[in-house]
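Pasting a structure below so you can have a look.
Here the complex is missing one protein chain, while the rest keep their positions.
To keep things simple, chains are lettered A and B as they appear, and every chain counts its residues starting from 1.
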Amino acid sequence: MTEELTTKRTSQWKDVWLQFKTHRGAVIGMIVFSIICFLVAFGPWFWTLDPNYIDIRAKNQGPSFLHPMGTDQLGRDTFSNLLAGGRVSLLVGVTAMALSVLFGTLIGVISGFFKRLDGPLMRLTDLFLALPLLPLLLVMIMLFRDTLRGLFGPETGIFILIVSAIGLTSWMPIARIVRGDVLAVKEREFVLAARSLGTHNTQMITRHILPNVMSPIMVSATLSVAAAIITESALSFLGLGFPSDFPTWGRLLYDSTNFMKLSPERVIYPGLAISLTVLSVNYIGDGLRDALDPRIRGR
Amino acid sequence: MKIKSLVLGTAAAFSVASMAIADRGSDGHVNIIYWQAPSILNPYLSGGTKDVESSSMIIEPLARYNQDGELTPWLVNEIPTVANGGVSADLMSITWKLTPGIKWSDGSALTAHDVVFTGQYCMDPAGGCAQSNKLADVSNIEALDDLTVKVSFSVTKPFPYGPFVGAEQPIIQKAQFADCMGAKAPECTAENFGPIGTGPFVVTDFKANDVISMEANPHYRDASKPAFASVTFKGGGDAAAAARSVLETGEFDYAWNLQIDPTILSQMAEGGKGEVISSFGTAVERLMVNLSNPDPALGDKRSTLEGGPHPFLTDAAVRRALSVAIDRNLLAEVGYGAAGKATCNVVPGPAMYVSTANDECLVQDIAKANNILEAAGWKRGSDGVREKDGVRLSILYQTSTNAVRQDTQALVKQWWSEIGVETELKNISASVFFGGDQSSPDTYQKHFSDIEMYTNLFSGTDPEAYMGSWVCSEMPMPSNNWMGNNMPRYCNPAYDAMAAELATTAAIEDRARIVMAMNDMLMQEGAMIPLIHRGRVSAHSNKLGGVVQNTWDSELWNVADWYRN
Partner (left out) sequence: MLKYTIRRLIFTVPVLLFISLVIFLLLDLAPSDPTGNLPMTVPPEVREQIRLALGLGEPMYWRYLMWCNQFFIIEPLNIIEQAWGFCWGDCENRTRVMSWATRSPVVDLIIERTPQTLWVVGMSYVVGIIIAIPIGVISAYRQYSWFDQTGTFIAMVGFSVPTFFTGVLLIVIFSTLIPTDSIFWLPSIYDTTHKVTDWDSFIFQIRQILMPVFVLALYNAAQISRFMRASMLDNLSLDYVRTARAKGMKERVVLLVHVLRNSLIPVVTVLALNIPHVFGGAIITEQVFKVNGLGALLILGIEGADIPLVQTLTFIFAILIVLFNLIADVLYGILDPRIRYD
């Protein structure tokens, strides 16, 4: 019996992969996203210019052989900044997304499924929705920055702080959306059928409810990658983000906004990087959703 | 810059002459943008520059500083001095004589009783007056007659021009504010949003933190002024947007405090719609060295005298090397453009107070800095960071969040790395950094870092109070709730003695000598590392004439003389 189940499982995942492969957008998205991840992870090994190295004589330059994407107002190389910034931005985007999706789905499913917990959990959601983000961050920074800096060093410490802050303040919409869908799904006939077959709650949620609320979760996940990257840039701009010698895509985009007329290419690169990432993550999400849906998979 | 302001000065003088025949309100409407929006028009309840300057179009002090920092009579006929008998020989009182015939914008006459009332209004302890330090040591203010007011001090005041001088100390109308004393002050919304004044304009509509609409004061003392019939004073946005609205889109005529990248500013100015103007006062961007130990392991004793001396910044050689390694001219060029110049003094003006004894630091010399450290026994370790007796030259360098400051941090970090000093950068939201919250570890008073950077200045032209910041008793510490201005925790009895001497010296030449000696002592002992003498930079449209940039008073001090080109 168990053996049969495992073989069935593997073949199911294979099915998912086969279906995923037929989704052209998803495959392209996957390739683009892999390239971006590869560049960001290994790029600094090939392009060895220090992103923080200042060559003031070469400030505000256009693209050249030495600086393929030009330089900023202090003569720092834009390309190496983009590579270094990508590491942080991607990490922030993906980690904060994972956190908020995990939190949001958990709370959404529980409160949609168990009537008794619905009230308290949704009121908690209301509370979090009402909390102003900036004072919350100021308080978090005041309370935890020094401790985290001592434990993990200045960079990892602030990373943990920012990711958890963004995650902690962005799960609520996901929870509300998931709950709304769960409320509708759990009244459908197949749930009643499963229930009369004696399905346990845990299995009911993982096997029947979750797959049916997958699409809003996927949309929220892809949107929250973009939202996290942009929130981080807004925080840097308010002085609550990473230290200034710590480039991120959002910060690069923000810093170059005022240079838009002087050197337009400086704005385009980080903007392009963020958009490409978000687009590719979105197509991957689309593909995954289709692949995970047994009704579509059969077609 | 001097030539420019001189030229502007003559242009203004010329315009004054030509305006004499024009009519009040003949030039229509003028638009002013301050990217920080005024929140109130009563400078006694808010010390913010935006509030002080916007209110200076409406309410006026007895005397102002002009563009050269000289005292200029405003609501009086002459500046009282010992020579003309206005200041008593014992330096304990000053007597102002109002110009007869000046009217408030409601048509009633300005009297000495209004001046007396203004003083009482600000000295009421329940009011939380933001300018009360200007009235420190005032023992009595009395009206000798309708036009004469005498201010007495409880100590000798060699420089008695604190009360009622400058944009921060305008005269408010007794009849209007009589019911707004003390604890009642904040509740007088209508009064605070629309003070009756003697200035060239009257408020018609005030939207807090947004926009002020004004029109010409019908009772202004010069019948031909102001040339503009109405004003829109808009606030909000950021400095770049304000600059754009004057220099590129031409929607506004005057934009204030344009601290943006000089490259962008000059590119905007190339459009030919307006002109960037700047002038210098007393503001200096400086690095404050921490002479006490900021080690977090010390707990409550962190950055206090009890915590012990700093592990390496107490070494004068290190402080000197840090200073010599910085290229101040480049910092000024990159971050400030026309609004900054290199300085080695903490007192950069007025000219008679400026010392030349510290000019070593004007030229960057990395090799010399390296030699200084080498000679002092700081040897490079395997990672290139110097150390001595197990102490590494590793610095935590904090400042407030601001694009220019972050660029400065990046440059300084690079230079210091070239002399074997490791730097960790930290920036803190300005409202936290400059706020005095006791529970926050990130205020500039607590200075829980090795080096911090900010700008300080003194208002007006007298540096006595400013120089008093670095006496021993001014050290911020838990026992005084971290209130104090001596951020470096500098303590030298010789300096304290000079500060005491300054407080009793009247002759201006002697005062200048003492101030210079104090400045030199601070610089040579390396209590702080001055970087940039910062000016004010603003922009005005080519269609606006008569603008005279002034850093000693409100920028809008001569708005009555503005006209349409």
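Miscellaneous remarks
To be clear about the criterion, a residue touches a chain if its C-beta (ideal position, glycine included) is under 8 Å from a C-beta of that chain, and two chains touch if they have at least 3 such contacts.
Worth saying up front: this structure is predicted, and the values here are computed from it rather than measured.
In the complete complex, the residue from A:G86, A:G157, A:P173 or A:G241 that touches the missing chain is A:P173.
From the set A:L136, A:I160, A:A194 or A:L210, the residue in touch with the chain omitted from the display is A:L136, counting the whole complex.
Considering B:L62, B:L75, B:A130 or B:I277, the position touching the chain not shown turns out to be B:A130 (whole complex). Within the full complex, the residue among A:I35, A:L151 or A:A184 touching the omitted chain is A:A184. Annotation for chain A: contacts to the undisplayed chain at residues 25, 115, 119, 122-123, 125-127, 129-132, 134-136, 138-139, 142, 172-173, 176-177, 180-181, 183-184, 187-188, 212, 215-216, 218-219, 222-223, 226-227, 229-230, 233-234, 237, 250, 253-254, 257-258, 260-261, 267, 271, 274-275, 277-279, 282-283, 286, 289, 293, 295-296.
The chain not displayed touches chain B at residues 33, 37, 39-40, 42, 45-49, 125-133, 183, 185-189, 192-193, 205, 207-211, 213, 232, 234-238, 241, 244-245, 248-252, 271, 429-437, 439-440, 442-443, 445, 454-459, 465, 481, 483-485.
Everything below uses one rule, namely that only the chains that are shown with their structure count from here on.
Distance between chain centres (mean CA atoms), chain A to chain B: 45 Å.
Chain B makes touch with chain A in their complex at residues 240, 260-261, 263-264, 267, 296, 330, 334, 400-401, 403, 406-407, 409-411, 413-414, 424-430, 432, 439-442. Contact residues of chain A toward chain B in the complex are 52-54, 56, 59-60, 73-74, 76, 138, 141-142, 146, 150, 154, 238-240, 243-245, 255, 258-259, 261-262.
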